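In this view, the complex is presented without one of its protein chains, the others remaining in place.
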Amino acid sequence: MSELATPPDTARDESPAVEQTRGLWVDGWADLRRRPRFWIAAALILVLLLMALAPSLFTSVDPTVGELSRSRQPPGDGAIFGYDLQGRDVYARTIYGAAPSLAVGFLATLGTMVIGSLAGLLAGYSQGWADSLLSRIGEVFAGLPFVLGGIVILTSLNEPGEIVGAQELVFQVVLTIVVLTWPVAMRIMRAAAIETAQQDYVKAARALGAGPFRIVLRHILPNTLAPVLVYGAIQFGVFIGAEATLSFLGIGLRDPVVSWGVMIAEAKDRVQDIPWALFFPAGFLVVTVLAFVMMGDAVRDALDPRGR
Amino acid sequence: MAALLEVEDLRVEFGRGPETASVLNGVGYHVDEGETLAVLGESGSGKSVTAQTVMGILDAPPGRIIGGSVRFRGEELLGADPERRRLLRGESMAMIFQDALSALNPVYTVGFQIAEQFRFRRGMSRKDATARAVEMLDQVRIPNAKQRVKEYPHQFSGGMRQRAMIAMSLALDPELLIADEPTTALDVTVQAQIMDLLDELRRERGMGLVLITHDLGVVAEVADRIAVMYAGRIVEHTDAETLYARPGHPYTRGLMDSVPRVDDPGHAAGAPLRPIPGLPPSLAAIPNGCPFHPRCAYAQDVCVDDVPPLRELGDGHQAACHFAERFVAEGTDRPTTHEVVSG
Partner (left out) sequence: MGRYTLRRLLQLIPVFLGTTFLVYWLVWGLREDPFAGKCGQRECSPAFRAALTERYNLDDPLIVQYLKYLGAVLTGDFGQTFSGTEVSTLIADAYPITIKLAIVALVIEAVIGIIAGVVAGLRGRGFADTLVLVSTLFLIALPVFVTGLVLRQVLGVDLGIIRTSVPANPSFAELIVPGFVLASLSMAYVARLTRTSLIENTRADFVRTAVAKGLPRRRVVGVHMLRNSLIPVVTFLGTDIGALMGGAIVTEGVFNIRGIGGLIYRGLQQQDIATVVGVVALLVIVYLVANLVVDLLYAVLDPRIRYE
């Protein structure tokens, strides 16, 4: 049936691994550029990055200053998103909320991918006792459902009533997410590595006496990067949602940190009075997660033509 | 008597826009009852696409039929009611595929897949249909058919799987069988068995057989007539004997030179094979004139400018080459492509 699958191209593809992967990335980029989804996502992410890195471009109001006299004022002159219960400017808080949310997303993605990929490469390439050990350890962590595990870890890290600094809170949330999700990245990397290690060109490289480092770096890694990167792009968004969920439960970030999850958690019980205090951070959160999931989706479709 | 199957000037394209590939560019052949037509050509020449168009199972999109005619016992099939075409499939014409492992559904037993046709085309009960499936497996000489009918495709060996595929295609007693490279995926010893079986079944049932292959050796033994395809066209069409002795197209001659032959003194053991230089053209950019001219050692200016039509050379021998008569006269003992190129 090869005639149907690739009608114009009858030449056999016997190019070496590196050529193939370069082709994959070049083709993928050409494909991406044609997708409106990719450009929408890229534009949104750019704006969000700007908000996170330079919030003062968007607002000159201090997000932590509350004047009780303005409490619960609806959106209008001066504050387009209105004021919350403590009289703080919801717009300014929403803008400043981008930085911690994105920081958690970025750090958690980085941590999960690095740890998961290294473990996956090691497991997939060695395939011996190291594989068994890593797989079992992964199962131990994956055996905990995410929210449940998150609650257990975060409540255990801090004594009840303990006051924790903003940076330490971010670190704890990132640590929690990474601890609970690295096995997934490991599984993806491991599967890709096992598949690649069985390819003839890898066997050939080994037969020609290439060392394990060279084989992993030159032959296996380039061919396994795509699925892990796609996973990472989608998880970036999912992790931002995870941070918000943990904060919503009151165990993730909390005051004085300004993040969307914190704002939603504060506003959730007063939806009747001050719906805007919930609506705006939730809206920004959803759009942000959407942008990253869309980006990951577009990248996956571009790199893996099977889906379409 | 009308021919069983007539294909005329069939044109099929794949894709759209600047990347449109012209996969079939006016293919025509016919098959009579009880006759074997071999369709010979490299992969990408359009053999399978022609067969799929005949069967009405072309993937569209990306495929698109833009012209021509397919007639079964005189009845035009292109543009016919899809339900009518469905009823012809299996009943009047059937097809077997190259890779029986992927052509059989992995999650159902072989018996289920054969019995399915008796149940849904003949309205038989599950029990009767299974009994018929066992008979079919017997007919294609699968030992212990009663047991094997309950097994899954992956539990069969390659040759047995292809036999099961044949049994399935013959279930509804078709008048025409299209075999798309039926032996390519098999071991050489098994290949001969499968070809013998096909030939025998054809004779017993008086079926017409279209045998798609790229293997000259397979063709020589069983084919009554041979159609050679190149870049979506028939470039030569004649009986097996003539084709071997006096090919009228340099492509056909090149094909023969590129396989070892024991019976030919010019190809004695140790003598080098002579592959055809170059690659088949991209179907999105078929050369002007004769599509074979960039690879042809005898190409002249006329070959670059004019498409040679498929011409009658006498006795039903047809070839699409401006110099067909010359090649026919020379026969296969004359200088070959390779010697012309190097000398």
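By letter and in written order, the chains are A and B; residue numbering begins at 1 in each of them.
Operating definition for what follows: a residue touches a chain if its C-beta (ideal position, glycine included) is under 8 Å from a C-beta of that chain, and two chains touch if they have at least 3 such contacts.
All figures in this text were calculated on a predicted structure; none of them were measured in a lab.
Trainee: Write down which of A:210, A:229 or A:286 is the residue touching the left-out chain.
Mentor: The one listed residue touching the chain not shown is A:286.
Trainee: Decide which residue listed in B:105, B:125 or B:144 touches the omitted chain of the complex.
Mentor: Checking each option in B:105, B:125 or B:144, the one touching the absent chain turns out to be B:105.
Trainee: Of the residues listed, A:144, A:164, A:210 or A:229, which one is in contact with the missing chain?
Mentor: A:144
Trainee: Based on the whole complex, identify which of B:4, B:24, B:40 or B:55 touches the chain you can't see.
Mentor: B:55
Trainee: Applying the definition given at the start, please give the residues of chain A touching the unseen chain.
Mentor: 1, 5, 136-137, 139-141, 143-145, 147-148, 151-153, 155-157, 159-161, 237-238, 241, 244-245, 248-249, 251, 264, 268, 271-272, 275, 278, 282, 285-286, 289-290, 293-294, 297, 306-308
Trainee: What residues on chain B make contact with the chain left out of this view?
Mentor: On the side of chain B, residues 55, 57, 59, 86-91, 94-95, 97, 99, 102-108, 116-117, 120-121, 152, 154, 168-169, 171-172 touch the unshown chain.
Here, only the chains that are shown with their structure count from here on.
Trainee: When the centre of a chain is set as the mean of its C-alpha atoms, what distance in Å lies between chain A and chain B?
Mentor: 52
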